[in-house]
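All protein chains of the complex are present and in place, except for one that has been dropped.
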Amino acid sequence: MDFLQFNPETDYKLLLAVPLIPVLGYVLQIFFGKQLKRGDILLTAGMFTSMCIALLMFAKALNAAYAGEVFLHESVKEWGGWGWLYQSEPGVNLVAGIFYDPLGAAMLAVVTVVSFCVHLFSTGYMHGDCRYRIFFANISLFTFAMLGLVLSDNLLFLFIFWELMGLMSYLLIGHFSHDAKSGFRGWATWASQKAFMTTRVGDVCLLVGMLMFHQHFETFQFTELWSAAAETVAANGGQYPAWMTVAGLFVFGGTIGKSAQFPLHIWLPDAMAGPTPVSAMIHAATMVAAGVFLLGRTYPLMSPMALEVITVVGATTALFAATIGLTSWDLKAVLAYSTISQLGFMVTAVGLGSVTAGMFHMTTHAFFKACLFLSAGSVIHGCHHEQDMRLMGGLRKKMPITFICMFVCTLAIAGIPLFSGFYSKDKIIMAGFERVLDHDHFSGAALYGLVALAIAAALTAFYMFRLIFLTFFGEYRGDQQEHRYSGMLDEHGRGGHIVYHDHDDHDDHGGNAHVPHESPKNITIPLMVLAFLGVFGGHFWLASSDPLANHSKPWFATMVSESTLYGDEISGWLSPEPHGHEALEHLEHLEHTAHLSAVGTSLTVALLGVFGAWLLYYRRRDIPAKVVAAVGPLYPLVANKYYIDELVTRYVIRPTLALCRALKWVDEKVVDGVVLGVGRLNRTAATVHAWFDGMFVDGLVNGVGHLTQAFGSIVRLIQTGRIQQYLSFAVAGSILLAAWLILS
Amino acid sequence: MPLEAYVAVSAALFVIGIACMLSRRNVLYVLMGIEMILNAANINFVAFNRFSGDGLDGRMFAIFVIILAAAEAAVALAILLNVYHLFRSVKPSDADLLRE
Partner (left out) sequence: MEPASRVFYTLVTLASLLALGWGAFSAGAPGVSFALFAILTLGGGLMCIWERSVVRSAFSLMATFLGVAGLFLLLGADFLAMAQVLIYVGGILALILFGVMLSPPDLNERSLPRVLGGLAFAGGAAIWLGLRISASVTWATAEELPPMTSHAEEIGVGFLSPEQYVVPFELAAVLLTVALVAAVYIARRRSIDLFPEEDA
């Protein structure tokens, strides 16, 4: 099929149009939003166009992958780039171009689909908001930043879009900070600042790492960086130089900030202070995906030691966030911590050496997490902006569409077979088994990662089904207000009793304001689209009709693997092909064992988690309270998110403020004290000397004064204040000077 | 014509400019005198450039002097308007606040 071939002449223009349409929408909405009236529809339509183009380009990439062709396209080589800071000296040139590879193709499709769904969802969910126009403009620019980041062919431009995304997340999380009616205005302001400042720590790390690589390799282009890394390692006798580990870890610092890894994860749960569509964007397609995407782009630069650190950080994050998810009562907070946990999965996968698995999980996760967040938004919308799960329950019958969407996506995230999450998560666990079972590549970090991920996967299934049982099963508890204060609230009272102010024109419910209801169509349609992708995103377009037999090679693995990501040369260097019959057999055996173990583990932990949730939150509802009592201080520890926020407040923010206060004190007491003391001393001395002055000095001073006055009146004769007179003096002076120069 | 002729004309124009600045009691004459002085300098620049062989420096300098003169005239006129507004007069001798 000809039209599925990549054509550099036209396709780069199409690719360019994908990010440019949202940015055009942004400009229109910002400058002509008032005249446009229905700018939201225009922007959603623009996003739809953008999505269609992205899907067409995605089809080309997929076609190439199934034909077994290499699909690495760099506009700098094939079509042209945009020179920037262009100089004749080599090493300083910066040429920005488009880099379109299978990973980029997948990301582009995911981002545009999710963004389109979020746009559509927002037309219903945000209706009546006082900053509706600005919201749409911002969310478009947010999408633009992510698309630009995906298409960048060099680290510097990736960084620029990265920063733009940080800014847009700041603006969007703080959306309600200008809404006087909103109940959490202060929280939104605080959360947006927190997100901005926390990710900034990571951004600085990324900048440092980026510059270290540039200093040694003198380029920002990804392809050149990869081959430079391969050459450097080859020249170093197969060993990574130490600076590469350090620089790689700095780059990973960017991922820690943006993808909310431990210990910089604290901004993500608070990011839900923004409107729910923004949360869906941040958690699924944009912010957090950017960090993992960066890891995918820079994977060949990471030394084994850096990869071990990445594994440990990712696995820790996955496990630790999952435990917090167990105890939270806020619907969105559970989802937020599950995002952190799933991001931990992706990062661990990269650390274990399986970029494919990590990126695959990012893709499937984007769909089902966006669906979960939007469903949560629908639930919150239906329950009149109530977020406490203890005040929900029994919504299955009242909101059937939302229930079905959320349920299938929960199945996906819990890792039930046939749903997309199973395939990706299974691949990650399989990567872990491959590392652990293989004696040559065994490392403690890999074992730790595997165990932590298995536990985290069980916990994921548990807390997600807990959410489903609490929200959709049982009796509706929305009218039992006393529940609200019976449970445990965190120290700010957040997560417990946030009551979002109902919109004035929110009138699509009946007479009784307390009866939850199904949401309108423009809310449910994006849900259904995303739920469909959440279910089938993992295995559509399979090579064989039996999904179970073939599940280790779904479309994503066909399309994105090390050889398609980085080209044959680099991937050959990263993981050399085994030679000889024995080695091949060993590898095959290993893969087989890992595969079986992974499937077994995934299934076991998922079912265990689901069963646990069913038992504790559906069958025997008295058990959770007993468990809480039994574990003693452990529960408050987890429920308060391991006091990380408090630790940061105590050991980072407070010392800073204390330092400021101390400096202020020094300024006020010591510096001002010295000044004031000198002043007082002077006053005393002055009083003492006053009479002396009056008696003796005055006479002298007056005398001097008279003298000065007399002298001044003489000098004043020439100080007339008339500029022309001064001018004639100047001319005369110059003539005299010239005469002296000539005559002497 | 020899270089000396140009330099003489330039010197004469310079002197006339100085006299113009000194002898009249209107700020505008000061402005006109400055323009004459700058023109005199320009004649010198161009003449020396011409008579010292090839090169552009003198002419370039003259161009920058013209640019400067334009900027100066604009600012000077603005100052003149302000002076008139403040003192109700355009005589430089009346603007003698520096004396106080």
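Assorted remarks:
The first chain written gets the first letter, and so on, giving A and B; residue counts start at 1 in each chain.
Keep this in mind: a residue touches a chain if its C-beta (ideal position, glycine included) is under 8 Å from a C-beta of that chain, and two chains touch if they have at least 3 such contacts.
Predicted, not measured: the structure shown is a model, and the values here were computed from it.
Contacts of the undisplayed chain with the visible chains, over the whole complex, involve A, B. On the side of chain B, the interface with the absent chain consists of residues 1, 3-6, 8-9, 11-20, 22-29, 31-32, 35-36, 39, 42-43, 46-54, 56, 59-60, 62-64, 66-75, 77-82, 84-88, 90-91, 97, using the contact rule stated above. By the touch criterion stated above, the residues of chain A touching the omitted chain are 731, 735, 738-739, 742-743.
Basically, only the chains that are shown with their structure count from here on.
The geometric centre of chain A is 64 Å away from that of chain B, both derived from CA atoms.
Residue ranges on chain A touching chain B, taken from their complex, read 716, 719-724, 727-728, 731. Chain contact summary for the complex, chain B toward chain A: residues 18, 21-22, 25, 30, 92-93, 95-100.
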